[in-house]
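Only one protein chain is missing; all other protein chains are in place.
Read from first to last, the chains carry the letters A and B; within each, the first residue is number 1.
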Amino acid sequence: MTRFGSTASERFARLGDGITPDRLRIVAAFGAAILIFGVGAFLHHGFASVASIEAILTVASFVGLVAAGQTFVILVGGIDLSMPWVLNAAAVLLATSSLGHNDRAIPAILLALGLGLTVGLVNGVAIAYFAVPAVVMTLAMNGIMEGLTLGVSKGLTCASCGSYAPLAIQNVYHTKVVGIPTDLLLWLGVTLLVGFVLSMTTFGRKIYATGNNPLASYLSGVRVRGVTVALYMLSGMFAALAGIALVAYGGQPSLGLGDPYLFQSIAAAVIGGVSILGGRGHYFGAAAGAITLVALITLLEAENMPEYGRSIVYGVTILAILLLFGRKEKAA
Amino acid sequence: MTKEQTAIEAFNVSRSFGGVHALTGASLTARFGEVQALVGENGAGKSTLIKILGGVARPDSGTIKVRGEDVALSGPSAARALKIGTVFQELTLFPWLTVAENLFIGTEPRGRTRLIRRRLLAARAQDVFDQFAVRGIDPRELAGSLTLAQRQMVEVTSAFLHDPEILLLDEPTSALAEHDVAWLFALVRALRDRDGCVIFTSHRWAEVSSLADRITILRNGTDVATRSQLDESEAVTLMTGRTIDRLYPDRPATPRGTEVMLEAERLEGPRLRGVSFSLHRGEIVGIAGLAGQGQRELFMSLFGVNRVSRGEIRVRGVARRLKGPADAIRLGLAISFVPEDRKTEGLMLGMSVRDNLTLAVLARISRGGVIRRSREVAVATGVIDRLQIRTRNSAFQEVGELSGGNQQKVLIGRWLLIEPDILLLFDITRGVDIATKHDIYKLLAQLAEDGKAVLFYSSETEEIAKLCHRVLVIREGRIAAELAGEAADAESIVAAAIRDRHS
Partner (left out) sequence: MSASGAVGGWEQPPTKRWKQSLVQGSPVLLALLILVTLMVLYIVLFDAQLGRLPGLFEWTSVVNTGLPTALVAVGQSIVVLTRGIDLSVGGIVDVSNAFAATHIHAGAGSMLGWTLVILLYGAGAGAINGALIAYARLQPILVTLATLSIWQGVALEVLPQPGGTIPTTYTNLLANPNRPWGLVAIGAVALLWFVFRRTSLGVNVYAIGNDEYAARAHGIPVRRVKVATYALSGLLAAAGGLFLAASTTGGDPTEGNTFVLTSIAAVVLGGVSFQGGRGSALGALAGAFILTILVNVLFFANVNPLYQPFFQGLFLVIAVLLGSLLGRIIRRSSA
């Protein structure tokens, strides 16, 4: 006997095997993106042109990278509020450690990623082993990284802070392979990799189990705490990766680089069907959600909507999506 | 209320939860001055019916009548207004509120300013406990620190506090020790003698036959019979549609000289003060004792969940430090127990049947961390067939949608797949109906015959006496006595459990 009710979308989805409600959500998220492109093309000639789509997808890739990390931790019922300043710190670190030299590019990237992994490790250990709530720990860590970044770089006025990212890295955002921009191929690769991990590996299965029922998973031999730490490390790494990507795109780091991506990454995951309670959802959905979100924002900008209007529409859209898809299961 | 008048009735009540039909046209009539028992397998609909009668759930169709009048109960308060009191199976105490606060929730004493007078709560609660002869519970304690039995007693007291004329009890004795059960029965009989109406559910036939004036059997969501007299085997037949001649199977032959699979030597840890025993291949060893003497802690320590501060655990002769369940599983141990609150059944309700089954054996169905679908399907299908788990499509059907019995089978299936040599079974028959108990007993005997080593704890002494080769009685964190063969009968076990320790 179950205590859960089913929503209309679930009953509709039981048409055939293979069409689970979770998969339907992912399709719906992609559908929403296409819908916005359609509406945009109708309102603005050129909105759905190749160049425009590429631009939107590029911006979406940044949200997508952050959303990858966020998806991992949300799946186990956690959240990572430290991503903005891990991103920023990694961006600054990349520029200042490479000083723009191509031969220092790889070590600089590794260093930045290492920073993300380390921060994630600290977050994960505190959350998994010391029972610090995720909201609190990652919030505090965000402050810690903000302070460290501002302080060590002296407000980004230090000697090496004016450096650019190595050209080799920057060029990733200016070259194409088989007609597709390299950065999008990179994001595609990340998406496929993350999707593979979630769907087809034992690690992925353990993630879902932990998110669904940590105690039962523990008793079945899943090292729940280890999985949690690993996920926060991945989250930190993806934040750093996003920082590297943004610096590659923009050339130079700036302060506050990561701030908009926190709420956007959460929104993207939610749009894509990742349940904030954990245990449900897939990165494909979050990726689709990122595209939908950025397309929406771009459309609003194209409509010359002032910032306050965009803010309002953004919030209303999230509410609309939640009302359509985000209902909690009914209690008995 | 007058004796013989109908107190509460259900006519043709149906209720579904997400595609699962909990009740299909069930009817029930209960009168004042009588105690009626509701019996049936797990999943037959007893709890759902009680929830509907108690106003917590609403029927999809059918009518409820209270004192002859149609009612539509909008919620538990409406039920209470009609003098209906309920004790639900899932305990509804608030762990971080005090016992007194719990007892008076919604009915706190107020002062002239209409504000709650918190200072009076504890004293008033003590008065209530004195009135109902409840001993040993401090009203100022946090409810969450009470034992399960104490919590159940507080819930029962709370229900009686509101002076109900119609009382609904869903598995009220599942956590109670014998003398607490007697206390409850005294209260129930007193209510009946005052012409109150009582409906209760239980899996313990002894209780049903001693307390109930009438018995209604539910099967598959509908009522199949109501009798004023019924013997156990007839009841089982009505509940399940099968006949079960003997509840307990023959005990497999006592193994002699077989390999020692598991040994504990002077184990010390939380609640354990030096436990030593050995477990042989093919043996079923029972752990008996009063509640809270260290049984749970022993099992948890053997499975690596609790840390052992002193002493040794030897698996197949080799001393091991178990740092967690993963270690234990790797060494061939499996544990099965019913969590105290029954809310988390050990299953991932949102994941598929197949994913639930294979969770503990991921290493076996994968290579290099990547899951091999074909192996997974083969392994899962094997277990589904063996245990006859009824599922539409194991790849996609969520475990949460299965019936209670099938869910239990999935849980058993998960640890069967581990192919353990040593099984730690902790109170697995708690709250389980007769027919499923019989299946479990048969499974147990089969496992011993197959050469597994089983450590078995049950809160029902009779089960331990009938199923085990040897019985270890645990008291205050130590093994106080060991009984074997003929000497291990229920009376001797209980005597050993409560006897004062010789110096």
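Keep this in mind: contacts are C-beta pairs under 8 Å (C-beta built on N, C-alpha and C of every residue); 3 or more make two chains touch, one makes a residue touch a chain.
Keep in mind the model is a prediction, meaning the values are calculated, not measured.
Peer 1: Of the residues listed, B:M1, B:I116 or B:V370, which one is in contact with the missing chain?
Peer 2: Only one of B:M1, B:I116 or B:V370 touches the chain omitted from view, namely B:I116.
Peer 1: Could you tell which one of A:S52, A:T71, A:N142 or A:S235 touches the chain left off the display?
Peer 2: A:N142
Peer 1: Of the residues B:L161, B:L290, B:V305 or B:L443, which one touches the chain left out of the display?
Peer 2: Going through B:L161, B:L290, B:V305 or B:L443 one by one, B:V305 is the residue touching the chain not shown.
Peer 1: If the hidden chain were put back, which of A:G46, A:G155 or A:G189 would touch it?
Peer 2: A:G155
Peer 1: Which chain A residues would touch the chain omitted from the figure, given the whole complex?
Peer 2: Missing-chain contacts on chain A: residues 77, 79, 126, 128-133, 135-137, 139-148, 150-151, 154-155, 214-215, 218, 224-225, 263, 266-267, 270, 276-277, 306-316, 318-319, 322-323, 326-328, 330-331.
Peer 1: Just checking the interface: what residues of chain B touch the absent partner chain?
Peer 2: Where chain B meets the chain not shown: residues 56, 75-77, 80, 88, 90-97, 101, 105-106, 108, 115-118, 138, 140-142, 144-145, 270-271, 305-307.
Please note the rule applied: only the chains that are shown with their structure count from here on.
Peer 1: When the C-alpha atoms of chain A and chain B are each averaged to a single point, how far apart are the two points in Å?
Peer 2: 43
Peer 1: In their complex, what parts of chain A are in touch with chain B?
Peer 2: 1-6, 17-18, 20, 200-203, 205-206, 208-209, 212-213, 215-223, 279-280, 332
Peer 1: Quick one: which bits of chain B touch chain A in the complex? Just the residue numbers, please.
Peer 2: Checking each residue of chain B against chain A gives 17-20, 22, 43, 48, 51, 56-57, 303, 305, 324-326, 328-330, 335, 339, 344-351, 355, 359-360, 362-363, 366, 369-371, 393, 395-396, 400-404, 414.
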